Each structure stands twice: as structure tokens, then as C-alpha cells.
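Encoded as C-alpha cells, the structure appears first; notes follow it.
For chain A:
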Amino acid sequence: METFLFTLFGGLALASAFVVVTARNPVASALFLLVTLAALAALFVLLDAQFIAVLQVIVYIGAILVLFLFVIMLLNLGYAYRPDVRPLPWRLVAGGVGLALVIQLAIAVQPARSLREAAGTTGPEALVALQQAKGVVGAVAEPLFSDYLVPFELTSILLLVGIVGALLLAKRRLD
Partner candidate 1 sequence: MLTESLLLSAFLFTIGVAGVLLRRNAIIIFMCIEIMLNAVNLAFIALSRYVGIEGQIFVFFVMVVAAAEAAVGLAIIIAIFRHYESVDIQNFNLLRW
Partner candidate 2 sequence: MLTAIVGGLAHNLSYFYHSHLVLTTLVFFPLLGVAFCLALRPEQARWVALGTSLAEFGLSLPLFWTFRVGDPGFQNVTKAAWIRDWGIAYAVGVDGISLLLILLTTFLTPLAILSTWEYVTRRTRAYYAMMLLLLTGMVGVFVALDMFLFYVFWEIMLVPMYFIIGVWGHERRIYAAMKFILYTALGSLLMLVAIVGMFWLTMQRSGAPSFAYLDWLRVTVPSGLQLWLFLAFALAFAIKVPLVPFHTWLPDAHVEAPTAGSVILAGVLLKMGVYGFLRFAIPFFPNVALDARVAMAFLVLALLGILYAAWVAAVQPDAKKLIAYTSVAHLGFIMVGLFAMTSQSVQGGILQSVNHGISTGALFILAGFLYERRHTREIAAFGGLAAVVPLLSASLVIVALSSIGLPSLNGFVGEFLILLGAFRTHPWVTVLATLGVVFAAYYLLPMVRRIVWNPLDKEENRTLRDLSRRELAIMLPLVAMIVLLGVYPRPFLDRIGPSADAFVTVIRADAWAIEKGQPRVAVSPPARAARPRAQPAQPRVRPEEPPRGSQPGERPAR
């Protein structure tokens, strides 16, 4: 059952990602991006990362994707758009680079199995046990607020900088 769901959502994510790239209308790309993100959220659930999956839906889809749609609407891109795919030479370059990347990553992934043996002791069960003990959210939250407190605080500063930057850049010049 699990593998079936995995291939379903995996295939869905790949297809929608492909459409995002090739869609002429930016709005269509945005929506298919939504589908991709949703499929990934499902996969996260399959991989025992329920909290991240939820986060994915709320933060990623809810915030970032909406922001995209909002910007598309603001710049009125959905209307009278011109095809903006690059000419053939660029496609060849992209294809070449993409293929090479895939091959490389595929090779890179092979030893994952040995990684699993190396990490054999923990296996997926350790993660499930941890979640049993501290709860799905606790398993992530507890180390977050203990070991990784400093990066956590830093992210707040990052977000603040992001907000100020966005405001300043997008603000209409009044002077």
C-alpha cells in the first residue's frame, strides 16, 4: 500500500513540476506548483515527517505560494503574456546540463543503501519510537528549542531583515 501511495504522489509531483516549467501562463504554473507542493506534503507524511508536512502546507503553500499569486496579480502577468521560453541552443544547454546532473545525482544516490547499513542500528524504527515518546511535534520542537536555539533566534532576525528589505524595495518612490 505504502509504495503505491509513494509512486502515486511521486509521479504527481514530477508531472506537476514539469508542467510548472513548461506552462506558458504564469498563473497555471503557480497552480501546478501548488499541486507539486501538496504531493510533496503527502510524501512527507509517508516518510514519518508529519509535522513538516503540515508545516509545508501552511507555510509553503499557504504563505509563499499565495505571495506568488499575489505578485502575479499585482504585476498583471496573467494577461497578454508572451511565450518566454528560450530558443533552441538554450534548450540544448539546459537539456545537457540537466541530463548530466541527473546522472551524477543518480550515481551519488546509489551508496544510500550502504548509508542505511552504516546507520543500520537506528533504522526508521528509531524515529517512530522517538515520535511515540515525545509526540510528533515534540520530536522536532524539543531539539529545536534546546540544541538549535541560536539558529532559531537567528531566523527571526532573518525574517525581520526580509520584511524590512521587501518593504523598502517594493515601496513606491515618493521623493
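Here, a residue touches a chain if its C-beta (ideal position, glycine included) is under 8 Å from a C-beta of that chain, and two chains touch if they have at least 3 such contacts; residues count from 1.
Per the selection procedure, all candidates are chains of the complex that A comes from, given by their letters.
Keep in mind it's a predicted model, so treat the numbers as computed, not measured.
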Any copy counts here: identify which of 1 or 2 touches chain A within this complex.
1
Show me the residue ranges of chain A that touch candidate 1 in the complex, using the header's touch definition.
2-3, 6-7, 10, 13-14, 17-18, 20-21, 26, 29-30, 33, 36-37, 40, 43-44, 46-49, 51-52, 55-56, 59-60, 63-64, 67-68, 71-72, 74-75, 77, 81, 84-86, 90-91, 93-95, 97-98, 101-102, 105-106, 108-110, 112-113, 115-116, 119, 122-124, 126-127, 130, 139-140, 143-144, 148, 151, 155, 158-159, 161-163, 165-170, 172
